[in-house]
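So that we are looking at the same thing, I have put the structure below in structure tokens.
Every protein chain except one is present and positioned as in the full complex.
Coming up: chain A.
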Amino acid sequence: MRRGALLLAAPLLLGAAKPVLVPDVSQREIEIAYSFTGARLLLFGAILYPRGRTPGEEARTDVVVVVKGPAQSIMVREKEKIAGIWINAERTRYRSAPSFYAIASSRPIERIVDERTRAIYELGLSSLQLSPASGAVAAEQARFDRGLVDLKRRSGLYYEDPGAVEITDDVLYRAAVTIPARVPVGRFTAETFLIQDGRVLAAATREITIRKSGFERFVARSAERASFAYGLAAVALSVAFGWAAGAVARRL
């Protein structure tokens, strides 16, 4: 009888041996309106340890948060000096590079996990899976990868923010991720990882939708779906502005 009870309880006990993540984000939807200059996304949550016991000093846990934008198919070109002028020479296509990538962690990511784990979970800018489409030599590919990441990093679309995740009393965590105004619209994912001793103990994903709203949405849709009318509207607008200014100036 006692044995049977133990067997029944075993899976429960095993499951409870791992901590559980309860993540959330401050906004599930970000609307782009006329005054949009970017958004500050707050990612927060709790770490539930089995039987409420926090691991203490000897087994420190870390939290890593990754926000990714929709994947894009892109072409990267490299300039080279030929006959005195800089022109586009080599090029590489990437089938699906993230349009936005931000990683926030409670410590520098290199000190939390080893290279292999970083590559598996795509943690850090040097471990991104960029899926190149052309079969270039490894060295050349790496050069393009670095160029792409560097360009994206300087425009604020890729970044690493070690130390941005704050953990309070080993239970609550929070991190702020800044999303610049020039991100594309679409479905973003916010992944949270709980890591201990270089192993990912728990992971959870939340989705965030970024879309244009109101007038901005109307304009973007019209340009896409009613191109001719949109073009005519643009021409009419310019002519009207020009004519109005002329009419006003004559009165002065």
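Quick note on the criterion: a contact is a pair of C-beta atoms (placed from the backbone, for glycine too) under 8 Å apart; a residue touches a chain by one contact, two chains touch by 3 or more; residues count from 1.
In this section, contacts and distances are computed from a predicted model.
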Chain left out of the displayed complex - its UniProt protein name, from "Probable membrane transporter protein", "EfeO-type cupredoxin-like domain-containing protein", "Sigma-70 family RNA polymerase sigma factor" or "Xanthine dehydrogenase family protein subunit M": "Probable membrane transporter protein"
Hidden-chain contact residue, picked from the options A:L42, A:I120, A:A142 or A:A234: A:A234
Touching the absent chain when the full complex is considered, from A:K18, A:R40 or A:K79: A:K79
Chain A residues that touch the omitted chain in the full complex: 32-38, 72-79, 81, 84-88, 91, 93, 144, 147-148, 150-152, 181-185, 212, 215-217, 219-220, 223-224, 227-228, 230-235, 237-239, 241-246, 248-250
